[in-house]
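What follows is a short report on a single structure.
Here the complex is missing one protein chain, while the rest keep their positions.
We call the chains A and B, going by the order they appear; numbering starts again at 1 in every chain.
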Amino acid sequence: MPGRTKVILVGVRTWIEGWPVYRQLTGTDPLGRGAAAQSPRSKALTARTETADRVAKSVCPYCAVGCGQRIFVKDEKVVQIEGDPDSPISRGRLCPKGSASLSLVTSPRRQQHVLYRKPFGTDWERLDLETAMDMIADRVLTAREETWEDNDAEGRPLNRTLGISSLGGATLDNEENYLIKKLFTALGAIQIENQARI
Amino acid sequence: MGSNSLYGPLDPAPDAGYVDAPPRMGFFTDTSVCIGCKACEVACKEWNAIPDDGFNLLGQSYDNTGGLSANTWRHVAFIEQPVVPSLTDALAAAGTQFLGMPLSDLPGRVTEAPRTDFRWLMMSNVCKHCTHAGCLDVCPTGSLFRTEFGTVVVQEDICNGCGYCIAACPYGVIDRREDDGRAWKCTLCYDRIGDGLTPACAQACPTQSIQFGELDELRTRAAERVDALHEAGVESARLYGHSEDDGVGGDGAFFLLLDEPEVYGLPPDPIVTTRDLPDMWKRAGIAALAMAASVAVSFLGRRG
Partner (left out) sequence: MAEAHPVGFQWVVEAKNRGAKVIHVDPRFSRTSALAHTHVPVRAGADIAFLGGIVNYILENEKDFREYVLAYTNASMIVSEDFQDTEDLDGLFSGFDPSTNTYDQSSWMYAGHEKHGQEHGESHVQRETAAGQQHESHGAPLPGDVPRDPTLQDPRCVYQILRRHYRRYTPEVVERLCGVPQAAFLEVCEAWTANSGRERTTALVYSVGWTQHSVGVQYIRTGAIIQLLLGNMGRPGGGVLALRGHASIQGSTDIPTLFNLLPGYLPMPHHEQHETFQQWIDAIRHPGQKGFWANAEAYAVSLLKAYFGDAATAENDWGYGWLPRLTGDHGTYRQALDMIDGKIKGYFLLGQNPAVGSAHGRAQRLGMANLDWLVVRDLYMIESATFWKNGPEVATGEITPETCRTEVFLFPAASHAEKEGTFTQTQRILQWREQAVEPPGDAHSELWFFYHLGKRIRARLAASTLPRDKGIQNLTWEYGDDEPSSEKVLQEINGYDLSTGDLLSTFNQMKPDGTTSGGCWIYTGVFADGVNQAARRKPGREQSWVAPEWGWAWPANRRTLYNRASADPDGNPWSSRKAYVWWDPAAGEWTGHDVPDFEKTKPPSYRPPEGATGVEAISGDDAFIMQGDGKGWLFAPAGLIDGPMPTHYEPAESMVRNPLYGQQANPTRKVYDRSDNPTNPSPPEQHTEVFPYVFSTSRLTEHHTAGGMSRQLAYLSELQPEMFVEVSPALAAERGLDHLGWAHIVTARAAIEARVLVTERLTPLRIEGRIVHQLWLPYHWGSEGLVTGDSANDLIGITLDPNVLIQESKVGTCDIQPGRRPVGPALLSFVEDYRRRAGLVPGHHTPIVTTHSAEDADGEQ
């Protein structure tokens, strides 16, 4: 079977050429420290940013310098976050925290489920998201009901509750802060605060 | 210098058999603008998915990773240089007895003119990617190899963890990882630079203390930087690892320092550990090649 023989010969040649000692003896690298020593893995190496499915343009979530970030996504997973060289603010650079953004986003330590601690409870238990949302809505309305103030002593409107508080971090988006303030204000909750006070 | 030399100036990639090799690439780390932020350490670990080095307060100023290791391929050293006379004055004024503190008496300081300012030196250290790399020379498996960019890389699919390279490094850079036994060190982001990207540490560095580029160009830039610093009165600025005539034929990753190398924990006069190997090889060369050929033949024969 001539065809088969040929295939084997080609295969052997490829195999031989791939063998470092052969390359070392026949090539330009007789000491076997460079071209001849390159492993198949090394030869195939490519940066995972190059094989990403897409890149999202983002901004670092730590301090307020506002460094540009590029978030590389492969198979719906974040595979790399690095500085955006286009940014006139940061010119592609990141500090150690910004450089750790990949860990921040992908860490297995991140919480992924609602946890609930009963009054006087000694440990957490899991809670279904929908149930938890309903429980919060109930509690907000109850607290509001119990602490509602229509008027002050002189009959001027107060229209508020002092039974509900909120303290937000300053990594919230403007759009989020807008909805938080809008909802709480309409509910009469005024004790709405932020890291910006701290 | 002739080809395949283990000592003296040469361009390592063509020497290692690369035809039409791209320009030699490297790092110029300018410690005069290092702010010790450690972005390089983190960016390196994120890109290369290196394990952490453990959570240990070392008390070496702000350095808590201790040095280059299998798990730390960029390492920022912090050196606090107090001013002894003014401190003494202050304490005398305070009427307090100074009982001393565990400051290391750093070598090199005595040779300098006495400084009048407190200094906090920071330096991001890394594998030097030597022109003559002892680690590579002694590697029996071909795991350590010279890339087309002239850099030195451990190939993790080949390394068997023999550890010869560790003793061979004149800088004490390369190290074995405890859990898998293999040797690890900076690859100068071989995967990234192959795609025309900048290594992760240099990409992140906020102040361009770490600069990546063609080594020739970096050397020119570094010389200009030293001149500029001298002109600005920073007379202590000097280069380290830039000279092709040093004991390793020059480093692919070289530095601008503000004090003697020993202050930063760098050897003042590193020499490739395999400098004398060629002489030995001259005597053993024929035999070695013959043996290698017979190994090849027997291997082929067995396979056939």
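Just so it is clear, a residue touches a chain if its C-beta (ideal position, glycine included) is under 8 Å from a C-beta of that chain, and two chains touch if they have at least 3 such contacts.
Not measured: the values here are computed from a predicted model.
Residue in contact with the omitted chain (choice from B:170, B:206 or B:252): B:206.
Where chain B meets the chain that is not shown, the touching residues are 33, 35-39, 41-42, 45-46, 52-57, 59, 61-62, 64-65, 80, 82-83, 87, 90-91, 93-102, 118-122, 206-208, 228. Think of the hidden chain as still there; on chain A it touches residues 54, 56-68, 71, 73, 76-78, 81, 84-91, 93-101, 103-105, 107, 109-124, 127, 129, 132-137, 139-143, 146-148, 150, 152, 156-183, 185-198.
Please note the rule applied: only the chains that are shown with their structure count from here on.
Inter-chain spacing, taken between the CA centroids of chain A and chain B, is 33 Å.
Considering their complex, residues 4, 12-13, 15-19, 37-39, 41-43, 46-47, 136-137, 142-148, 153, 155-158, 189-192, 194-195, 197, 200, 203-206, 289, 292-293, 295-296, 299-300, 303-304 of chain B touch chain A. Chain A makes touch with chain B in their complex at residues 12, 16, 20-22, 24-25, 27-42, 45-50, 80-83, 92-100, 102-103.
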